[in-house]
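Here the structure is laid out as structure tokens; the discussion comes afterwards.
One chain of protein is taken out of this complex; the other chains stay put.
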Amino acid sequence: MTAEHHGQHGHHELGWWRKYVFSTDHKVIGVQYAVTALFFLFFGFCLMMIMRWQLAYPGRPLPLIGGLFGEANMPGGIMLPEFYNSLGAMHGTIMVFLGVVPMVVGGFGNYVMPLQIGAPDMSFPKLNMVSYWVYFVGGVVMLTSFFVPGGAANSGWTSYAPLSVIATMGQTMWLLGMVFLITSSLLGSVNFIVTIIQLRAKGLTMFRLPFFVWAQFVTAFLLLLAFPPLEAAAVLQLMDRVAGTSFFIPAGLVVSGQVLPTDNLPQTGGGNPLLWQHLFWFLAHPEVYVLILPGMGIVTEVIANNTRKPVWGYRTMVYALVFLGFMSFIVWAHHMFITGMGTTLSAFFATTTMIISIPSVVILTALLITLHRASIRFTTPMLFALAFLPMFAVGGLTGLPLGLPAADIPLHDTYYVIAHFHYVVAPGTIFAIFAGIYYWFPKVTGRTFDPFLGKIHFWLSLVFINIVFAPMFWVGMAGVSRRLYDQTVYAHGLAVQPAVELSSWAAWLLGLAQIPFIINFFMSIRKGRTVSDNPWEGTTLEWVAPSPPPHGNFASVPVVYRGPYEYSVPGSAREFFPQNVVAEA
Amino acid sequence: MSAETLPYTVHPHPITGVYSGKLGTWLFLASEVMLFGALFSSYVLLRVSAAHWPGHDETHLSVPIGTFNTLVLIVSSVTMVMAWASLKMNEFAKARWYLAATVVLALVFLLVKLFFEYMPKWEHGHRPGFSSFFALYYTLTGLHALHIIGGIIVITYFLLPGSALWKKDPEYYTNRIECTGLYWHFVDLVWIFLFPVLYLM
Amino acid sequence: MKFAAVATVVLAGWCVWASPALGQQADAPSTVGVTITGDYGYGFPPDASEHGHEMDRLIVIVHWFMGVLFVGWGVFFAYCLVRFRRRPGHQAGYDMIKAKPSKYAELGVAVFEGVLLISFSMPAWTKAKSPPDPATAVNIRVVAEQFAWNFHYPGKDGKFGKTDPKHIDTAINAVGVDRSGEGKDDVISGELHVPVGEAVICQISSKDVIHSFGVPVLRVKQDAMPGMRIPVWFKAVKTGTYEVACAQLCGNNHYKMKALIVIEPRDQYDAWLEKKGAPPKEFEEE
Partner (left out) sequence: MNRFVAKVLFTVGACLASGAPLWAQDTGVIKGKIVFKGDPAAYSRVEIDTSKDPNCGKDGKKIGTENVVLNKKTTPVTVRNVLVSIKEGLGDRKYTAPTDKVVLDQKGCHYEPHVLALMEGQPLTIRNSDDTNHNIHFLPKVNEEVNVTQPQKGMEKDVKLVKEDVFKVKCDVHPWMGCHIAVFTHPFFFVTKEEGTFELKNVPPGKYKVEAWHETFGTLSMDVEVATGATVEKDLTFEPK
């Protein structure tokens, strides 16, 4: 890398559009991703808060805002089942594909990763811009689907065929939206991998990479290889809906008394609904790790920085991470134990599922042991990062009974499953996201946030999010299925209804608990105290760049001399060694 | 910042030995493999689970036309390589001719597919909804055709407006043609798989 | 800034205070004239099956295991947070501690998971997956449709009649059984009746989309796949009236896709089958 690569500081100023809207700067794009994703996270959260009313008080008109949703959805404020299903499907879709993934990969990955590897930008800046705007279009398509006749997709975020094939027009929009989102992720992942391989600063070997970069690296590979099958599946389902094919529709279906008109069925016996599930879960299981790995990366950064010591067993963690990524491709069918799977197949997938739990345990343990003999600073990001550990532990552990086929029979598709994966993603990844926001906020804005509001936000969120999800374990144990518009029609559902009501109230309070964050966020951007380049006294390269980093990131090309987390090095005057500092003899 | 000012866009990375564009293309192709892989496995699953699979006498796919198209694509691959080679030998004019030839061949492929394969089948009522076989036939070949169209667009770009880059930075231009070539070979390769699977098996 | 914090706390407080006002209990289910047997609560639902306790036991064991791990981690976690908090004169240690215990812990986890899988899960699963010889069992076809369950009994001759969509009469012949031939004595019911203490094989299938035949009290769950007929089997050991729930999102009224399952002594079962098997009553408007 030679000097002229950094000549751009003298560059003529770009126009407003090129600078903030159609920018090719990874930092601007990162912020664009993050802001859009935060919007979608909030939107998806709102959908859920509306659903929670129907769950808590089935068939009772939604007070105050009930009238706003139109006669087709909520006549007299009473939610109709079809609208409930739409909300459920879109909550899942938006949270996963429009919220969390764009946030942790598009947002944090885009902004932080190039800084941490000492690169001036991503390898393909224009491609980077394209992937954001493709994602944006996908998001718009998803949102508009609420306004088409029949409402948004209502076959669940898993869109199981044939239900999704005979569903209303919203499903077509969903598929189109997915094609956009998938394309965006593919372009992004190519960009990430190339950047990490090609643009690392001099001396930054793979085993000197911050764990966050490793997480992004593995995640990118998951996206790259797992998403295309879903794209294929989406294309096939589109054909089924639009071109009259029947990839997922078996012969002789009788829908509401009418034999489903499908021309080809006599000739070939039609399609296979399991095909969709295999293609879908082949993506969607790695997708789970796409949701959690970057979260682990963020948490590791924050913990290393706030324990003021190197993370324990860095290499072990990296190996565990890679192994996790690899294994995640051969566990998908544990979502399908009760689709009529035989003994052999289930044994295989149960085994791989048990195996994949080990590396997660390893990473968690490593992070825990890191706390040992640390000097823990309880900063706001650290609080979120610390909370991540037990929350993720709950989420991970409760995966065990679901991974054991016999135990899965009673628990499958009950609230137990909901509680399980929400513990992984909500107090897990979402807390990691908050940790990341608070941790890198000074770098991005050059200002500090208000720690007091931050702590309020943390404690309220921690309490309420647990009251939301913990009861669901008991509701699930009692055998209540998920995706029920009104569980009180069942004796076992009515018996645990109070727990559902409790969850709802906690959910709404959790919504209120985000107010301090929102206020903090916007006020600190404008009024926050300006800070130095390295307010957290971090060692990784992003803290070497100015805050906020200029176009091209680094004043001078950083050269790396050591591992990522050189804190409290014995027999040395300074408490921490940034990676680019020459060791004093 | 514009791509040119980034390291390793033109010159290969000392350790990995490739320039970023090439690596990116390879990764993109990896995902493409997964895409078509998924579709091929769908083909296998549907065919295995099907009560009856239409034989060659029922599908009426014309092997001669298929073979012709296969040859067309193979030749277009060759011209694509020649284009890159002549750029390497600094013969820009020649390269443009080869690129043009590639585009023409690609168009020939599409036209043959449209007028001698799709349209007659469509008239015969052999539409996607007719049987799982034709559903797969239209989906697979259609997706492949989309890839061909994409290739045509890219090559045409480098042939006309994009060629300005040659004067600014010949090596960079050559690299881009090489990447396009990689993609183009992949598209041909997909067809090499499609042809026997759909026409012969 | 402080204002926002205070406001939040106040608001939160108000909601908690106001919650009983809005929080009247939802209306009870409108299932009339039917009382569901057994008491339901936050634990497992009542277990009316022979094999259910195996699954329950497995789940309990797993949760003890999870509990031990979690508490173990939790204690260490809490200890570290207190003991190693930043305070004057306290310095973080740089060099790695040799954490042999963690290695053993991880190894232990792996081994125990193996045990759970091989000696608890697999036997139960294999049992669930190997139905007895149909000749010795009660055979029932469960045909799911949006949004109802149809239960198809072979009738006296013990043979199912041929079924074909063209015979479907949504009012009286939902499964489309051919009434000529073996189908003439077949029984189609909206309620599932099974004899207690006998092996029952249910052939699960679907007319339209994917449903799931879930009976919490029997610890049975099996997706109903259109185009397939998948057997599940169980031996009910407690008599009573329980509920069958659809456990797979199947459309608008998924939540109400419910049927009653009546487990009764053999003689009552036969009597019921007899009654159901009788030709339908002539209908005269009053």
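In this document, chain identifiers A, B and C correspond to the written order of the chains, with residue numbering beginning at 1 in each.
We adopt the following convention: a contact is a pair of C-beta atoms (placed from the backbone, for glycine too) under 8 Å apart; a residue touches a chain by one contact, two chains touch by 3 or more.
Remember, it's a predicted structure, so these values are computed and weren't measured experimentally.
Colleague: Name every shown chain in contact with the chain that has been left out of the document.
Modeller: A, C
Colleague: Which is it among C:H53, C:H90 or C:K256 that touches the chain not included here?
Modeller: Of these options, the touching residue for the absent chain is C:K256.
Colleague: For the chain left off this view, which of A:G203, A:G257, A:P498 or A:P548 is in contact with it?
Modeller: Here the residue in touch with the unshown chain is A:G257.
Colleague: Pick from C:A148, C:A199 or C:V217: which residue touches the chain that isn't shown?
Modeller: Checking the options C:A148, C:A199 or C:V217, the one contacting the hidden chain is C:A148.
Colleague: One chain isn't shown here. Among C:V82, C:A135 or C:I172, which residue touches it?
Modeller: That would be C:I172, which touches the missing chain.
Colleague: Suppose we count only contacts with the excluded chain; which residues of chain C make the list?
Modeller: Interface with the chain not displayed, on the chain C side: 30-34, 145-149, 169-172, 174, 188-191, 251-253, 256, 259-260, 280-285.
Colleague: Considering the whole complex, not just the chains shown, which residues of chain A touch the missing one?
Modeller: Considering the whole complex, chain A reaches the absent chain at 59, 75, 78, 80-82, 149, 256-258, 485-486.
Note that in this section only the chains that are shown with their structure count from here on.
Colleague: Please name the chain that ends up farthest from chain B once chain centres are defined by their CA atoms averaged.
Modeller: C
Colleague: Quick one: chain A and chain B, Cα centre-to-centre, how many Å?
Modeller: So the centre of chain A lies 34 Å away from the centre of chain B.
Colleague: Would you give the residues of chain C that are in contact with at least 2 other chains, written as numbers and ranges?
Modeller: none
Colleague: By residue number and range, which residues of chain A touch two or more other chains?
Modeller: 270, 272
Colleague: So in the complex, the part of chain B that touches chain A is made up of which residues?
Modeller: Chain B reaches chain A through residues 1-3, 5-9, 13, 16, 20-21, 23-24, 27-28, 30-32, 34-39, 42, 45-46, 49-54, 127-135, 138-139, 143.
Colleague: Okay, in this complex, where on chain A does chain C touch?
Modeller: Residues 56-60, 63, 80-82, 85, 155-156, 160, 162-163, 166, 249-257, 259-260, 270, 272-274, 307-310, 312-313, 338-340, 342-343, 346-347, 350-351, 354, 357-358, 361-362, 364-366, 368-369, 371-378, 386, 389-390, 393-394, 397-398, 400-401, 404-407, 409-414, 450, 452-453, 456, 460, 474-475, 477-479, 481, 483-492, 494-499, 501, 505, 508-509, 512-513, 515-516, 519-520, 523, 567-570.
Colleague: Which positions of chain C touch chain A when the two form their complex?
Modeller: Touching chain A from chain C are residues 1-2, 4-5, 7-9, 11-12, 15-16, 19, 22-31, 36, 38-45, 54-56, 58-59, 62-63, 65-66, 69-70, 73-74, 76-77, 80-81, 84-86, 90-97, 99, 102, 105-106, 109-110, 113-114, 116-117, 120-126, 128-129, 145-146, 165-166, 168, 170, 176, 207-210, 212, 214, 216, 219-223, 225-228, 230, 243, 245-256, 258.
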